[in-house]
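A single protein chain has been omitted from the complex, and every remaining protein chain is retained in its original position.
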Amino acid sequence: MSQSVKTFGLFGLVALLILGTGFVQSWNSALLILNMGLVSALMALGVNLQWGFAGLFNVGVMGFVALGGLATVVIAMPPVRAAWAAGASGVLAALAVGALTLALAVWVTRRMARGWPRALVSLSVLVAGFVIYRALFDPAVAEIERIDPALTGYLGGLGLPVVLAWPVGGLLAAGAAWVIGKTALGLRSDYLAIATLGIAEIIIAVLKNEDWLARGVKNVIGLPRPVPYEIDLQNDPAFVERATGLGIDVTTASTLYVKLGYGLMFAVVLIGVLVLAQLALSSPWGRMMRAIRDNEVAARAMGKDVTARHLQVFVLGSAICGVAGAMMTTLDGQLTPASYQPLRYTFLIWVMVIVGGSGNNFGAVLGGFLIWFLWVQVEPIGAAVIDLVTSGMADGSWLKAHLQGSVQHMRLLTMGVILLLVLRFAPRGLLPER
Amino acid sequence: MDILNALVVLANFVLIPAIAYGAQLALGALGVTLIYGILRFSNFAHGDTMAFGAMVTILVTWALQGWGVSLGPLPTALLALPFGILGCMALVLLTDRLVYRFYRAQRVKPVILVIVSMGVMFVYNGVVRFVIGADDQRFADGERFIISVRDFKALTGLEEGLGIRTTQGLTVVTAVITVALLFWFLNRTRTGKSMRAYSDNEDLALLSGINPERVVMITWLLVATLATIAGTLYGLDKTFKPFTYFQLLLPVFASAIVGGLGSPVGAIAGGFVIAFSEVGITYAWKKVAEYLLPEAWEPDSLLQLLGTDYKFAVSFVILVIVLLIRPTGLFKGKSV
Partner (left out) sequence: MADPFLIGEAMTGGYGKGPDILHECTIAVDKGEIAVIVGPNGAGKSTAMKAVFGMLDVRSGAVRLDGREITALSPQDRVARGMGFVPQTSNIFGAMSVEENLEMGAFIRRDDIRGTMEQVYDLFPILRDKRHQAAGELSGGQRQQVAVGRALMTQPQVLMLDEPTAGVSPIVMDELFDRIIEVARTGISILMVEQNARQALEIADKGYVLVQGRNAHTGSGKDLLADPEVRRSFLGG
């Protein structure tokens, strides 16, 4: 079976699975899976760029996805004028001082000779900078968070169209990736992994605790949408007429319309990125990347600037994850920092890439859809299995109750088993790199 | 100025918690570093291995408590610990047989093993949550304090109190015994030496007739023991929650890397470096300062460098600094 036939076949299978969900469960569920599948596929493309193309081991996907989420708040929410007046200048000044301090410290370490004086000077720069930063930052934040804390208590956003948040989310993620890459790339692969794991946790900690930024665990809800609200559609006579004309219940029709709207927008982004990734893969740049991945020493000996290339691809891949994160938060309509879990937003994406086929863009996309479908459907399937297993047990037995209560944890188990099986029996994934 | 009270506050809020936490991290990091030294990969499933061992211990503890067995002032979990270790040993040996051995025979690149360990992580995580749920579990019993704050105040007449929880004392004692036994094993026994030889120079070890599969098996047994003890002590001292154990991966790895991956002494040093930094940087020093500084200089702020929620940031920053300045860690680890 040729690779392209296999590609078509597997994508056809995924389409069938989603269509099947539509027929068996509901079209709403099917579209929900499709939309998150599109977002997941985009994240998988980003990780594939880093791992499949360049062999970079990034386990901080969650952090970049969350930064994308932050972008939606910063771009799309209406500004809280009172908070801006109260503390924006202080916060911005503090952040500027912070950035300046770090820059100065880096400059000092670059310019001075190794030894105690250097350590002392850079340390005192850092300490002094930190004290000034806190002196500016703390009161400003207190001011901002005092403004109507139950509803706002944060700076709000810029009030721009939410779709603008997608590229901005990519930029935010790219910026963070640049900083991480500058420090951690060039270290051994396991170290990069731990470093990215750590930065992701820190980003989530910032989102959870910096209430002035995005309300922390109080969440930002009611993000503006790029598509109409269902209720508006239901009140729109033209829409009602068309829905009834098609013989669909108006409420259902409105939800389907909204989801289809998201799906189309996501599909445009995914296809765009996929085309770009394919072009990159077959370009001289892509060939060089793979050459570096396969033999870093030889590539270095040929005069390739391996670290710079790695930084490039790391920033690009992270940016894609940021875009996907912004899209996801747009779809959710809210930013809930507590919901970011590494197993779901980092390691699940890795399962997608590995299962789909690392190094193959179509593989990553396939993995995104397939694994997302399973992630959603394992729970009802698991519940059915458990019901079958426990059907013989007496009602009210603790084991039966326990098993039925634990169904949700089948997901993690299944994902692990799938990953291990694929690694064992198809180590290059369902759609291997050519 | 009141040095005595300042010291007591310091001990109560920084030194003692950090020592206990450092001991737990050190035990965790020892497991990571052993796997790295012998099997040559970073085991992402280690946090969940700790969770599994602790879970078995908890289940046995509950059973013992149900039968009315207790250790008096000490937690019943101590009695259950050997069963937890055995359970964890069974788990990791089974995993090695079903999963890792295949890749070892293929001599795959270490990063592939890391990805494999991600799969194992998912499975362990799922198993633990499936069996015991995702919520907090309490299993500590026995006497709560070796010395309570109130007793300490009554005893010394100081303004400030110093409380030492049983679990903190137990953590330190158990960790010291465990580490002493481990080092005796590695440095004094033939099998331990063969493990070090294998870690040092695999080809020469094979040439010397050291059986790699045996070395690997013993490594897993040690890792299971260390992970279960670390997990149980952490659970007793704080709380058992599967997700917390997964999150421990970061400080545990930071400890192992800061100390030098592959170096057991380094793992212990790294554990304490990370623990003291985390506790010290997220502690509000106001109270200590109040005792030490003249009244006029007393600070208005809490003197807290970072909120406690940023403790990951501390591990991370120390990790990055050490990696940039001394990539092999404080005690020269292996750099593959």
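Letters A and B mark the chains as written, and numbering starts fresh at 1 in each.
Everything below uses one rule, namely that contacts are C-beta pairs under 8 Å (C-beta built on N, C-alpha and C of every residue); 3 or more make two chains touch, one makes a residue touch a chain.
Just so it is clear, the structure is predicted and the values come from calculations on it, not from any experiment.
Enquirer: Could you tell me which shown chains are touched by the chain that is not displayed?
Expert: Taking every chain of the complex into account, the missing one touches B.
Enquirer: Who touches the missing chain here, B:210, B:305 or B:330?
Expert: B:210
Enquirer: May I ask which residue of B:135, B:159 or B:200 touches the chain that does not appear here?
Expert: Of these options, the touching residue for the absent chain is B:200.
Enquirer: List the residues of subunit B that touch the chain left out of this view.
Expert: Where subunit B meets the chain not shown: residues 190, 193-194, 196-197, 200-201, 203-210.
One rule holds for everything that comes next: only the chains that are shown with their structure count from here on.
Enquirer: Show which residues of subunit A lie in contact with subunit B when the two form their complex.
Expert: By the definition above, subunit A touches subunit B via 55, 57, 130, 134, 138, 183-184, 187-191, 193-195, 197-199, 201-202, 205, 208-209, 341-343, 347, 350-351, 354, 405-406, 409-417, 419-420, 423-424, 427.
Enquirer: What part of subunit B is in contact with subunit A in the complex they form?
Expert: 41-42, 99, 102, 110-112, 114-116, 118-127, 129-131, 133-134, 243, 246-247, 249-250, 253-254, 257, 261, 301, 305, 307, 309-310, 312-313, 315-316, 319-320, 323-324, 327, 335-336
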